[in-house]
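Shown here: the complex without one of its protein chains, the others still in place.
Here is subunit A:
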Amino acid sequence: MQRGLDAELKKQLDEEEKRIISDEHWFLDLPELKAKENYIIEERSYAPCEDLVFGRMSFRGFNPEVEKLMLLMNTHKEEEDDEEEDNVSRMETDITDEEMARRYESLVESMRKKFAKKRDRSAITKNKEDVNCNAVDNRPKKAFLKPQY
């Protein structure tokens, strides 16, 4: 006994339904109209026209929170104006870049030494100046010596 419809039967019924629905649909028999591109934009508010500032103001420290807000909102507006300009500002640093690089170099060295095996530790101190790995280490690797009774 089959419960429900067959897959094929279902497809047929669906197609018939679609056909009926699309026949019933009404549509306009007009050529396709392209929407005209509007190059005139209407703006109702004065705020962008005249670059009006934020409305809450406080002078001479009467309300410090509002003064902070004034700075925040007005510099935010200036930042939007300067977005296209190249505003890569150098942050003030306590140490120079060269010193930072030197520090970092020695830091990397010391970390490497810390996690290296005992045998490699001495190798690191020897090969520090060999940047291009020109000197090949030709010492024979120490193998396991079987104890002789």
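Keep this in mind: a contact is a pair of C-beta atoms (placed from the backbone, for glycine too) under 8 Å apart; a residue touches a chain by one contact, two chains touch by 3 or more; residues count from 1.
Quick note on the criterion: contacts and distances are computed from a predicted model.
Peer 1: Which one, "Proteasome subunit beta", "Exosome complex component RRP40", "Integrator complex subunit 9" or "AP complex subunit sigma", is the UniProt name for the chain you do not see?
Peer 2: Looking only at the record, the undisplayed chain corresponds to "Exosome complex component RRP40".
Peer 1: Hey, which of A:7, A:21 or A:40 is the one touching the hidden chain?
Peer 2: A:40
Peer 1: Thinking of the whole complex, not just what is shown, which of A:31, A:48 or A:147 touches the missing chain?
Peer 2: Reading the full complex, the residue touching the unseen chain is A:48.
Peer 1: What residue numbers in subunit A mark contact with the hidden partner chain?
Peer 2: 34, 37-63, 66, 69, 72-73
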